[in-house]
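I have placed the structure first, in the form of structure tokens, so that the comments after it can refer back to it.
With one protein chain held back, the other chains of the complex are shown just where they sit.
So that you can tell them apart, the chains are marked A and B in the order they are listed, and the count of residues begins at 1 in each.
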Amino acid sequence: MKRYLSTILYGLLSIIFVAGARFGLINAYEQIVIMFIGINIILCSSLNLINGYMGEFSCGHAGFMAVGAYVTSILNIWFFTSSPVFGGPLFSPGSAIFLFPITLIAGGAAAALAGMLVAIPSVRTRGDYLAIITLAVNYIVKSSIENIQVIGGARGFMGMGKVVDSMTSVINLPWVMIWIFFFTAVCIWILNHFVNSTYGKGVIAVRDDEIAAEIMSVNTNRMKMVAFTLSSGLAGIAGGLFAHVLGYINPGSFTIMKSTEIMVMVYLGGMGSLSGSVLSAVSFTLLMEILRPLQVYKWVLIPLLLIILMLYRPEGIMGNRELTDVFPKLRRYFPSREL
Amino acid sequence: MTLEMFFQHFLNALQWGSFYALIALGYTLVYGVLLLINFAHGDIFMVGAYIAFFIASFLLGSYSLQLPFVLDGNTIFVITVIITMVVTSCVGVTIERVAYRPLRKKGAGRLYVVITALMCGLVLENGNLALLGASRKSFPELIEKSIYTIGGITFTNVKILVIVTTILVFILLETIVRKTKLGMAMRAISYDSVAVLLMGIPLDVVIVFTFILGSSMAALAGVLFVTAYPVLEPYMGAMVGWKAFIAAVVGGIGEIRGAFVGGFILGFIEIYVAAVFPSTLRDLIAFAILLLLLSLKPTGIFGIARAQKI
Partner (left out) sequence: MALLELNNINHYFGGLQAVSNFNLNIDEGVLFGLIGPNGAGKTTIFNLVSGFYKPTEGEIRFNGKSIKGLKPHEVTSLGISRTFQNIRLWNSMTVLENLCISQHYRLGYGFIDSILYTGKYIEREKNVIKSAREFLEILEMKEYENEYPKNLPYGLQRRLEIGRALTIKPKILLLDEPAAGMASGDIEQLIQLVKWIRGKFKLTIWLIEHQMKVVMALCEKIDVLDFGEIIAEGTPSEIRKNPRVIKAYLGEEVTVHA
């Protein structure tokens, strides 16, 4: 029982927040902050797989997020609402309540596919070239969306609010928040199992010594493809959730700036540490909100803080260790993985 | 496209590519020596443009503190260029000294330094925004623009100035890197920074020199850019910087020739794409072509694949 304490705590926490949102104990702004924390956890931990565990340098995570956001949003608008572009709803609007996770996963799958396409050329190239490829892909995705007028082009795409409304009209619950809690847990579960399996540790072997990995029978190209596909797929799901928190997306939400923000979270938490990613996503999101009154100065202060942090603790909050490595006693509250 | 149009665009592309080439140079020089992608470099370009703006305004007598004599536009331009290059170099070196060097001494991973570089860029950008506000500034016209037309192709003296300066800079830098002791030390460091230390080459001096070269070229690009397109805003460096970085990689990062060729290729693609297609497609097509070039030759045009040793 004790082993599942962490899981139970997370479940309780989710229920408290969902109930709080349902009964108006948490105001709309606080709800959005909570939901952004979840989304940032997904984004940060998924990028950590590439930049931290695999030691490559991907700086276009927002591009994959955009793919997921747009695909999920378009599917939802097409399926569940009447819009000038897609006509009437394909399914009854109320069915969104159980089809929503499926469209989310579809968005994730589209992003994963995009990630796989990027991984193919980058398997041949090394190190810093992946930075360029992902950077260029980020621009290409943003620029492509801007040029497709059907989905709003540079003006953006809206109407996801209606989808959310049709879900709440069936059962009055904060559905987007529920799905964020759910997918955050799924994301951490997947990544945790992946990087702790001998199979997934192939990714870490690639980071430590790629030549040794390849010669010691690790199919390094496949590992890179898997890691990249998984990471971008999760970013896609985060994108889909992000679109439904705001109810509106435009290409400007998925710029290099957004990618930079995610990268900052990864490095703040520590490369190759999942608990670090979670901690840093929570603290970074909160910090951004606390510093909001500073307006422009926020974006001077935060980078400065990070530069100073780098000088005194270059490995981030956790380095490549997990919380359970630092406090071994915590281990008894997490599901066992002893083999 | 008529032949005249073609040559008109050709000239424009040369000018546009010149800016990319000059900025790409800073990326390439620093990468060649430190294997560091100095993401703050685009913003150094922006800082250069702003410094030039303030110096030019001061020399023109726009502030309450004024010079006791009046200078003509061309003299002001030359002085502005020189002072801007010096001051911007100081900014570049300061960043190296304060943010990068301590990390290097600690032996922090390269990726951490890259993040620091990104942060430095953000500080410069947003610091500027916070101090000077979001309003755009317009650069005073220092050089009287004269327009020439030869065989249906029009060009200005500024355009010629930009292109000629870039070519001169290229020759100068190639000479520095190939012929001078410091230049040779720079090349040596990129091969083996440990052995270089053992040979008694002062690593820090060479690195500072590299940053001076890179930053002053970005400053030069900044002055030339605002002379040609006299609008300044805090984010002018970000986009140009990212693109110049990609140009440097396409040319083969670490190679001076590569930075120039890459810069010009990007300039040409952008100008000709915008001439043929709607300008909203410019970035899309430009990046797609660059990706294609990179997948054909992953090391860039002049880059040499370094053999991995087992």
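FYI, a residue touches a chain if its C-beta (ideal position, glycine included) is under 8 Å from a C-beta of that chain, and two chains touch if they have at least 3 such contacts.
Note that this is a predicted model, so its numbers are computed, not measured.
J.: If the hidden chain were put back, which of A:Met54, A:Val67, A:Ala213 or A:Ala235 would touch it?
T.: In the full complex, the listed residue that touches the missing chain is A:Ala213.
J.: With the missing chain put back, one of A:Tyr10, A:Phe194 or A:Tyr333 would touch it. Which one?
T.: A:Phe194
J.: Where does subunit A touch the missing chain, residue by residue?
T.: 189-190, 193-194, 197-202, 204-205, 207-209, 211-221, 226, 230, 272, 320, 339
Here is the rule we go by: only the chains that are shown with their structure count from here on.
J.: CA centre of subunit A versus CA centre of subunit B: separation in Å?
T.: About 34 Å, centre to centre.
J.: Which residues of subunit A touch subunit B in their complex?
T.: These residues of subunit A touch subunit B: 51, 55, 57, 121, 124-126, 128-129, 131-133, 135-137, 139-140, 143-144, 146-147, 154, 211, 256, 260, 263-264, 267, 271, 296-297, 299-300, 302-304, 306-307, 310-311, 314-315.
J.: Given the complex with subunit A, which residues does subunit B contribute to the contact?
T.: Touch list, subunit B to subunit A: 31, 37, 99, 102-103, 106, 108-109, 111-112, 114-116, 118-120, 122-123, 125-127, 129-130, 238, 242, 245-246, 249, 253, 280-281, 283-284, 287-288, 290-291, 294-295, 298, 308, 310.
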